[in-house]
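The complex appears here without one of its protein chains, the remainder shown in place.
A and B label the chains in the order they appear, each numbered from 1.
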Amino acid sequence: MYLAKVVGTAVATQKDPNLEGAKLMLIQLIGPDGTETPDLHVAVDAVGAGTGSVVVVVIGSGARLTDITSPMPVDAAIVGIVDSVEMDGKHTYSAATGFVRAAVGVKSAAPATGPGAEGAGGARARGGRAGGGAA
Amino acid sequence: MNFARVVGRVVATRRAPNLTEPLLLLLQPLDEDLRDRGLPLVAVSPVSAAGRGELVYYVSGSDATGALDNHFQPVDAAVVGFVDGYAGARLPASQSPADVKGEARGPGAAHGTVKAAGPSIAPTVATPVGDEGGD
Partner (left out) sequence: MLLARVRGPVSSSVHHPAYAGRSLQCVVPLGADGEREHGGLLAVDMVGAGRGDLVLVGQPPGYAAKAFAFPDAPIRSLILAIIDRVEREA
């Protein structure tokens, strides 16, 4: 999964019927220290995230493994809201105070779709209604 | 799926036992303006044999196996169609789209303009580089 920041929302009235009710969130992938990548994706919100949240996003077939997204034609879902991030023994983010240090944006961290390496360190996330539901 | 030009064939007599598809084509992937993009790749071609220079499209990833009669093959790219026409390529000399007819790479006469409709997704104010959160 990827760390991302929710940077906006998208509205679509003309869409595949199985997207009815989907909350389309614009997300920008980030590094553990808040570094922004140029990768902008659209993910369906499955946990109640809002613009400005730092979240955990699943990209690929796992995106359909939530109760909300199981009927939807989606390949990306927000599955967690991040409380804190620690990397190499250092605290890099907390929801209350934001990122500790952020650098200028780096090159793309992830492929447009499909599985990719998870970021280093651990992100303790408040999980949403992940799991359950058939793919 | 992506555009590609057929640039050759690959012969491999020693193979994984279940790679039984006879024809392996060498494809040059192309971008939306039909310019070379990335390294040539090898694809199976269950759709009737494509000749050198033909403009085709291929599917990559796990969906490629669905193009074969026998799905259980170690394949990640398959030609799924030939391009008869495409009117979206922009030539370097002008920014108008050009008609592309048939199998040749060469574009036809430029015509028309692209309708620049729809919303923009750019932020209205430059996004801050990052928050200097308290430590």
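By our rule, contacts are C-beta pairs under 8 Å (C-beta built on N, C-alpha and C of every residue); 3 or more make two chains touch, one makes a residue touch a chain.
Model, not experiment: these values are computed from the prediction.
Visitor: Under the stated touch rule, tell me which residues of subunit A contact the chain that is not displayed.
Guide: 7-16, 19, 24, 26, 28, 36-43, 51-52, 60-61, 63-64, 72-76, 112-114, 135
Visitor: For review purposes, identify every residue of subunit B that touches the missing chain, sorted by number.
Guide: 1-3, 31-33, 37, 46-48, 57, 59-67, 71, 78, 80-89, 97, 114-125, 127
Criterion: only the chains that are shown with their structure count from here on.
Visitor: I'd like to verify one number: the distance from the centre of subunit A to the centre of subunit B, where each centre is the average of its C-alpha atoms, in whole angstrom.
Guide: Centres of subunit A and subunit B (C-alpha means) sit 28 Å apart.
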